[in-house]
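The structure that follows is given in the form of structure tokens.
A protein chain is absent from this complex, but the other protein chains hold their places.
So, chain A:
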């Protein structure tokens, strides 16, 4: 390069901004688009839900939630989430572990399989469960005869929720575990730690934030799942109707306060998990920074 290239005499100081930075106008426009979209698509619907729920006063909303069917729906949804989230956390960790720590034939196929619930419509998944475990199927007939029905009962709803939420945990963990590699685990092994101890003291602490995100997403989806559960549950009021299904039924019956009150509770549950996540992040900020790549 010649010296002329470094001749800065005609550069006006202060007029230059970093190359990767946009101009002021562009920045303002971009931020406005982002905030506007967020307000229109996320905040406004959320506000409407709460407004509709409280349209006839807080008392009417609370009373509608106190009914037997409403309480049953809330309990059922929480129960389904309480079963399917831990199951998927364990499945997700196992799948991510196998995929990132070992090389084997059929790995690509397994990854595709994990993604399947994302690409298959939940309604199709629900129908598949009905065909597999319904009264008219071989397994289903036997299960019903043995007094353990799956379809139109809790096990079916749990299976459908597990299927639909299966990818969340694994999808969060796989990139993190690939990025972190095997070196720390190998180091722990050379220091005499058993496989289980390595998992507990090295692997798990390193993936715990990704795991938390995965679990929160999984939980939100498990509580909110409609399509697959609608097919397998049979929508029996007070028995197999989860919160989203109850909301739909109430709405179809023009019981808008009851419908939106329950919708508000569902939204509130999601907001609580979000707040929980933020609080944890805030409390462990230094640790979070330390577990990032050094």
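Rule of thumb we're sticking to: contacts are C-beta pairs under 8 Å (C-beta built on N, C-alpha and C of every residue); 3 or more make two chains touch, one makes a residue touch a chain; residues count from 1.
One rule holds in what follows: contacts and distances are computed from a predicted model.
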Omitted chain, identified by the protein name its UniProt record gives, among "ABC transmembrane type-1 domain-containing protein", "Sulfate transport system ATP-binding protein", "Cysteine desulfurase IscS" or "2-oxoisovalerate dehydrogenase subunit beta": "Sulfate transport system ATP-binding protein"
Residue, one of A:37, A:86, A:175 or A:205, that touches the chain absent here: A:205
Residue in contact with the excluded chain [from A:158, A:188, A:216 or A:241]: A:188
Footprint left on chain A by the chain that the document does not show: 183-184, 186-194, 197, 201-202, 205-206, 287, 289-294
